[in-house]
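Here's a structure for you.
Removed from the display is one protein chain of the complex; every other protein chain stays in position.
As written, the chain order gives the labels A and B, with residue 1 at the start of each chain.
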Amino acid sequence: MKLVVYILKRLGLMLISLFMIVTITFFLMRSIPGDPLSHMARSLPEQTRANFMARYGLDQPLFNQYLIYLRNLAQGDLGESLAFPGRSVTETIGRTSPVSAQGGGIALAIGLVIGTVLGIIAALFRNRLPDYIVMIIAILGVTVPVFVIAPLLQLVFAVRLGWLPTFGWGTPRHMVMPVMVMAFLPIATYARYMKSSMLDTLGQDYILTAQSKGVSETNVILKHALRNSLLPAITILSGSIVGIFTGAFVVESIFSIPGIGTHFVTSIHNNDYTMIMGTTVFFAVLFVVMQFVVDFIYVLVDPRIKLMHETH
Amino acid sequence: MKKQRTLSFLFVALLALVVFAACNTNNNDNAAVDVPDAGTSAQDNQAQTNDIGEGALDTVQFLNLALGEEPRSIDASLTSEAVGGTILTNIREPLTRIIPLYPESGYMFEPAGARSWESNADGTVWTFHLNNNYWEDGVPVTAHDYVFSMRRTVAPETGAPLSFMLAPLLHFDEVNAGELPLESLGVRAIDDMTLEISLTSPVPFFMNLTTDRVMMPQREDIIALHGERYGSGGEFTIANGPFRIESWNQQSSIVLVRNEHYWDSDNVRLDTVTFHIMTDATTRHHAFEAGEIDIVAVTTRQWRDHFYGMSGVIPTVGVPTQTITYAFFNTDDELFQNENIRRAFMIAIDRVELNEVAFDGFRIPTYGWIVPSISVGEYNFREHAGDPIRELQANHPDPRELLIQGMQELGLGDDPSTLNVTFNLAGTDEWFRTLGEYLQQIYSVNLGVNMQINFAEWGIFFDNVQNGNFQIGFMGWGAFFNEPFDVLNIFMSETNAVHTGWANAEFDELINRAMVELDEWERLQLYIQAERILIYDEAAVMPLATTTLNSFRRDFVRGVRPSTFGDAVLKYHYTSGRP
Partner (left out) sequence: MMKSDIPKEKFEIIGADESQQELIGRARVSYMKDAWRRLKENKTAMAALVVLCFLILMCIIGPMISGHSFEEINPAHRNQPPSSEHWFGTDRLGRDLFTRVWTGGRVSIIIGVSAALIAAVVGILYGGICAYFGGMVDVIMMRILEIFASVPSLIYVVIFSIVLGNANLTTILVALCVAAWVGPARLVRGQMLQIRNQEFVLAAQALGVSSFKIILKHMVPNTLSVVIVAITFAVPGFIFTEAFLSFIGLGVQPPNTSWGALVAMAQSEFMFFPYQMFFPAIMIALTMLSFTLFGDGLRDALDPRLRK
């Protein structure tokens, strides 16, 4: 019963949050300078202009536009792209996000595994050589901008060695380079996070107890420390998932991947209000839902957290 | 093959690149469209002419090309971009196609949608006899499809950005303004296979229009079927050209395959053409080097030299276009209302250095509004008109003096460092950054003014320009055909197409006289006087350079017809010896 109340409460809050986000984004986007018709690059006759504006509801007072937007949104309709006439924003997101999710998901999984392993190694060999090596790898991974690594990889693996295609999407071979680039960030994040989480756990009394009880070092690490250090890592998962989508902005553009990142960057360049708004709303929904799911899993998994505290 | 030489008055129809393409694509080299070689340089003419029709064909015929951006639409009435045109010219058949004559110079129109054509004595009524062509679904192409297409483009509710291309048609103005019904437009189907186009008055360059997208046929039932989605994707259009769209994967690729129903399908040798949509220039270059695309446009000296050093690659470099790169003043601005100030800003730039530094030596420094390749009849315009900007620079070695003179005329004192000027650029990438930083530095050194550069995306830039919310802007303008009128009439008082706010009665008068002057030499003189007012006296606009086309292709890509047109049709391309 407590659980149901908790879920309902969280769902309600999620809706309020989303409503506020949509409202803020809507009015922000409308305040951007620039003419949505400018891509037509020609002074259109008044009538044509008016027709066009009417088609997108841009002739209505701002508040009415807002209400229309909300109404359509409730039906899952994010409007029609301004820059690509005839394209539905909802469909475009529906088509592009799985591509990003696929590449990003693999990158995240790889990053999680490698990052966790590296983090554990660093923690166990704290202040010794392996620790330093891991931390330098982890930090270098995030210190070199993606738009530097990506063309470098292209040059080496595609142009010089000819092993991989330079651009595109679809086959596993296409995925190797973008996934490599995208995995750098989660590797670094999780390596650092796991290291400190592991150190934290290793300092806990129950580990000392286990050790003093004579549990073998391997057992201590696997059965006690690892499990308890992995738990907090779940909390940063929601952030990582969205990070995968936003990190794709640059990677997808460089590798010509038809994902949501490429679309978002293109919409910015095209002044495509409806597309920018739609994508923002999509990201917000994704993020809010992810946070909810992650919190929920966390509550289920970690016996120490009581629902009463969580809802406080 | 029916050949028809163009009338002596006009000639070469030029880049069918329209205004938008000119400002947006040509200006921003990073968004350059990698279309198959639209031209050829002197040194490889020979190779290319030999190239046609020779070499054993590869058994599998395909090409991989790059598109710098995704077409917003391939609705022939709604798209005005170069990329949209690249796809359209391959999937639709205009009335005629233009091809160059070799080895002699000159051009001809070859049959395409029309198998033959004639006009009445004064050239106001043109009759086209259509080929037996079919849409990809097997439906015959009829004259009604052409009529429907032109009416749709002109109809006011369509809002076609290129409707003005059809302005020579009878009653265009009234129909476009909604004052007369669509049926009054000067185009009709005499029968299924005969199309008649009536013009308001004889237009020397009329035949050039028959190659353009505005004269491509459209299917009424298909448009009705798809409604607002028409032209937004591969499944929402229909082909009657050499190719049809096999698939259009948004932001990824557009795959064309041979259209079996096309009337000249036997002469189309490519089975598949894949346009990869690649926005990153470095990626395009890498992909060409790795052999993943067969033709690439280059925009920097380093890449050009790099590809020169590659074996198995044929360059097509430095082909001049008819697009001018220029800056323009807002003459309603407090400061730039003064012509001496405008002149000072115009001559303060060393065009050779600008070209070297900001354009990487890829353009042709230009000292007048008319680009070097444009002529009036047999008279090359630039040769006869001289270089007004050079002359002004010679007469005013120190632009600062002109600036101070102008400042005093406005009562602004004599200290240029008190002036704050904003230069607007329509782009934010490193190409525009380099240009902006160069301009900023040059103006602060040569004129001593404080120059701000405002980088904005095209939409914001254009909005500012349209609303007169700018001081100096930077754009490109492409000529449609080879006649100075085409690029001078846009400065007439009522047009204001360049958004300078500039108006000059004497200039208007000269252009109006030139329009009806039949003697080429006389007309040339009128144009020269008009350009002189525009540039030397008034400096309403600041020409900088003429753009060029630069691309490389793999040597197994054959059948590339040398031409200086923007028409990127792949009808005759084939590969021979693809590894």
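Quick note on the criterion: contacts are C-beta pairs under 8 Å (C-beta built on N, C-alpha and C of every residue); 3 or more make two chains touch, one makes a residue touch a chain.
Note that the structure is predicted; figures quoted are calculated from it, not measured.
Undergrad: For the chain that's not shown, point to the residue among A:140, A:161 or A:208 touching it.
TA: Missing-chain contact among the listed residues: A:140.
Undergrad: If the hidden chain were put back, which of B:147, B:314, B:327 or B:456 would touch it?
TA: Spelled out, the listed residue whose C-beta touches the missing chain is B:456.
Undergrad: Who touches the missing chain here, A:103, A:243 or A:259?
TA: A:243
Undergrad: Touching the missing chain, which residues of chain B?
TA: That gives, for chain B, the contact residues 281-282, 300, 302-303, 306, 353, 356-357, 427-430, 433-434, 436-438, 440-442, 453-457, 460.
Undergrad: What residue numbers in chain A mark contact with the hidden partner chain?
TA: Residues touching the hidden chain, for chain A, are 13, 16-18, 20-21, 24-25, 28-29, 31-33, 132, 135-136, 139-140, 142-145, 147-148, 151-152, 155, 212-216, 242-243, 245-246, 249-250, 265, 268, 276, 279-280, 283-284, 287-288, 291.
Heads up, the rule we're going with is that only the chains that are shown with their structure count from here on.
Undergrad: Can you check how far apart chain A and chain B are, centre to centre, with Cα atoms defining each centre and the answer in Å?
TA: Spacing between the chain centres: roughly 41 Å.
Undergrad: Taking the complex as given, what residues does chain B use to touch chain A?
TA: Touching chain A from chain B are residues 19-20, 23-24, 69-70, 72-73, 75, 78, 80, 156-159, 161, 176-178, 226, 228-233, 236, 249-253, 276-280, 282-283, 286-287, 289-290, 292, 456-460, 462-464, 466.
Undergrad: Taking the touch rule as given, give the residues of chain A at its contact with chain B in the complex, in rising order.
TA: Answer in residue numbers: 32-36, 38-45, 47-49, 51-52, 80, 83-87, 92, 95-96, 151, 154-155, 158-159, 162, 165-169, 253-259, 262-263, 265-266, 268-271.
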